[in-house]
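A short worksheet on the structure shown next.
Note that one protein chain is taken out, while the other chains of the complex remain in position.
Here is chain A:
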Amino acid sequence: MPNMDPKKCPMPVQDPEVRNKNFDEVALGYTYEMAVEEAKRCLNCKHKPCQNGCPVGIDIPAFIGKVAEEDMEGAFEILSASSALPAVCGRVCPQETQCEGKCVRGIKHEPVGIGRLERFVADWHREHSSEKPKMPEQNGIKVAVIGSGPSGLTAAGDLAKMGYKVTVYEALHTAGGVLVYGIPEFRLPKEIVRQEIDGLRAIGVDVETDVVIGRTLTIDELFDMGNEAVFIGSGAGLPRFMGIPGESLNGVYSANEFLTRINLMKAYKPDSKTPIQHAKNVAIVGGGNVAMDAARCAKRLGAENVYIVYRRGMEELPARREEIEHAEEEGIIFKTLSNPIEVLGDENGYVKGMVCQEMELGEPDASGRRRPVPKEGATFTLDVDCMVMSIGTSPNPLIRSTTPGLETNKHGCIITNGDDGLTTREAVYAGGDAVTGAATVILAMGAGKHAAKAIDAYLKEKHGK
């Protein structure tokens, strides 16, 4: 008998006034009982609309059915057949526009808490299972993966399960890409990322850190080293700046720099050897998930006032609703319909304020969103001593500039042939933000999955299997 409660079982969270002072995980996760109860809300639909909403196609009713039967290990097996990083995705996927957005229970009431259940199962497995992952049967064919973010890790995991000898090359000193340098500890504990990557190592994936493809090695050299296919999952890490006066003042960060110092280098810890400015009043420019992460980090570093400065309105904020709500609960102040036009500095070259232009919304633009237009003569000054630019990123030019024959579009994104991720170079595939520009973790994972399938088909044909 299904549980017909119209609402999702709420997930325990840290109190906003407590959590905005620490970097511990905000959402605490379901207890065993909560998970079983929530699992019983699933109607086990025959046509599984939720599965179609999942970019990696997890058999959602099947894994939830196992949770309802209290067979957690069985649930984990179903999850891991489709997803390389369930503990990550259960936490950071925008489920409301994916699996949960398609849930039948969501038509009249709240959808089943699919993400929360995925997270519970992955965490349960990590804490309770001592079973070593089985080493797949090896086919002796080498494949190189560039970048250890969500797309690269997914491609690597899937290829390893198919028997390929996979080496992942990562430029930074820690694997995980945006999962380690971008998404803060309080949304995604780094220990979880580390353990998911250890899981990949256990099935034979080699992860080489401190290797910058395009500098340390080129794609052509990866082929010389015996790799028969290459997957590029190098992301979109090049930050944009606004080009306004004063942007070079001390205290103006790109969101990538601010978050890398905090998340990868642990600059929030008192004994960290990497410094970060502990500002009193911080403005984050932009309205995406990265802006919310930066704002919530700034608050946790002890800022009194943290502003989100965004040129459109509250309705147009591109960040996930849940992130916006969490930010509001934690005391982040939203200055919408405001666009910075100048950064003001003090006599020592540090930020002391920013001049903003008030905006109003005009006609919809090409993206379908109403275009912000300046309100004649309406400007104001915000007193801030730190500014974080979170207005987007584009793919890094290092790989495209060192790989002959690899074509990119005018935004620097790698051009691929539809879904399989094949680039303009034979045996070179790409996926994730390197192809799409900045997008989501799960879309990157989906791209990694598709490319792994295409690489397998290509190599099987090449070897006449």
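One rule holds in what follows: contacts are C-beta pairs under 8 Å (C-beta built on N, C-alpha and C of every residue); 3 or more make two chains touch, one makes a residue touch a chain; residues count from 1.
Please note the rule applied: contacts and distances are computed from a predicted model.
As stated in its UniProt record, the chain not included in the shown complex is "Sulfide/dihydroorotate dehydrogenase-like FAD/NAD-binding protein", which appears among "Protocatechuate 3,4-dioxygenase beta subunit", "Cytochrome d ubiquinol oxidase subunit II", "Na(+)/H(+) antiporter subunit B" or "Sulfide/dihydroorotate dehydrogenase-like FAD/NAD-binding protein". Of the listed residues A:D5, A:D59 or A:E257, the one in contact with the hidden chain in the full complex is A:E257. Only one residue from A:M265, A:A298, A:C356 or A:A454 touches the chain missing from this view: A:M265. When the omitted chain is restored, the residue from A:N44, A:Q195 or A:T274 that touches it is A:T274. Here the missing chain is touched by one residue of A:N396, A:T416 or A:T440, and it is A:N396. Residue positions on chain A in contact with the hidden chain: 171-173, 209-212, 215-217, 237-239, 241, 243, 247-251, 253-254, 256-257, 260-261, 265-266, 271-275, 277, 348-349, 396-398, in rising order.
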